[in-house]
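Note that this complex is displayed minus one protein chain, with the remaining chains in position.
== chain A ==
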Amino acid sequence: MRPILMKGHERPLTFLKYNRDGDLLFSCAKDHTPTVWFADNGERLGTYRGHNGAVWTCDVSRDSTRLITGSADQTVKLWNVQKGTQLYTFNFGSPARSVEFAIGDKLAVITTDPFMELTSAIHVKRIAGDPTEQTEESVLVIKGPQGRINRAVWGPLNRTIISAGEDAVIRIWDSETGKLLKESDKESGHKKTITSLTKAADGSHFLSGSLDKSAKLWDTRTLTLIKTYGTERPVNAVAMSPLLDHVVLGGGQDASAVTTTDHRAGKFEAKFYDKILQEEIGGVKGHFGPINALAFNPDGKSFSSGGEDGYVRLHHFDPDYFNIKI
């Protein structure tokens, strides 16, 4: 395949997100300016100017009219996707690390980092249909996990919130009361910081990637470990194909390994694994630096990866990708 290279960001990429229809791709990077691209040919549509710090995360509403972004400048902003204008700003006491709209886009879950005396927290905010009616108040605030919470997502039917972070434990919280419902098992769980989390298209299982060089597949209801995928590199980003049973892991290189391995350009790869057999199918090389973000188009026929090198690489699969057999 001929990937399309998009170099709109000058700093490393942090997050990629497709909209529900799969025609827009939103990219966040450390350069303060989230960008939206057309997902078929990689043409840039626009940028959202306003943040003063690295943008760690974003999510787009189902009708692709609203964008929510979380940034290191301690704000979370709501944007009009089409015009690029800011609709609302939520202020926090510490950098925001992860945002996600709930199903129905009426709520959003936001995580904030530990900062000075504040511990990390998970906030649930109500999102008003009319931006002028938007208020700052939180519906729910959950505190508890030690260390940074790198990702928090909504569980099925918005009943639960799943969080994962630096303490390597995945937790499921009740989204109305804030009570901790489940924690991942310490023995079988991750051993190091969990960097990324992605849900299956139907929400029944999710994948977590960690710096312990593995990714694990969990059942959403019971939080039992289903599968484990091992790599040689710390995993920074994970993605699941909505079409085939493939998972993709993207990662980097341990700082200690930097001098011993070669720096041949374009060697960082996104690794494809068979979801059920846990075996590696192959890798897609091309990035000049560790891969920090991965996203699959909802139609499953293309995917994109964002790296430390500031490039977003958009890959449309060749027809023989769909016929791969282990």
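What to note about this one:
The working rule: contacts are C-beta pairs under 8 Å (C-beta built on N, C-alpha and C of every residue); 3 or more make two chains touch, one makes a residue touch a chain; residues count from 1.
Throughout what follows, contacts and distances are computed from a predicted model.
As stated in its UniProt record, the chain not included in the shown complex is "Eukaryotic translation initiation factor 3 subunit G", which appears among "Eukaryotic translation initiation factor 3 subunit G", "Regulator of G protein signaling 11", "V-type proton ATPase subunit a" or "DNA 5'-3' helicase". Against the chain not shown here, chain A presents residues 1-8, 21-24, 33, 35, 37-38, 41-49, 63-64, 82-84, 259, 261-266, 269, 272, 280-286, 299, 313, 315, 321, 324.
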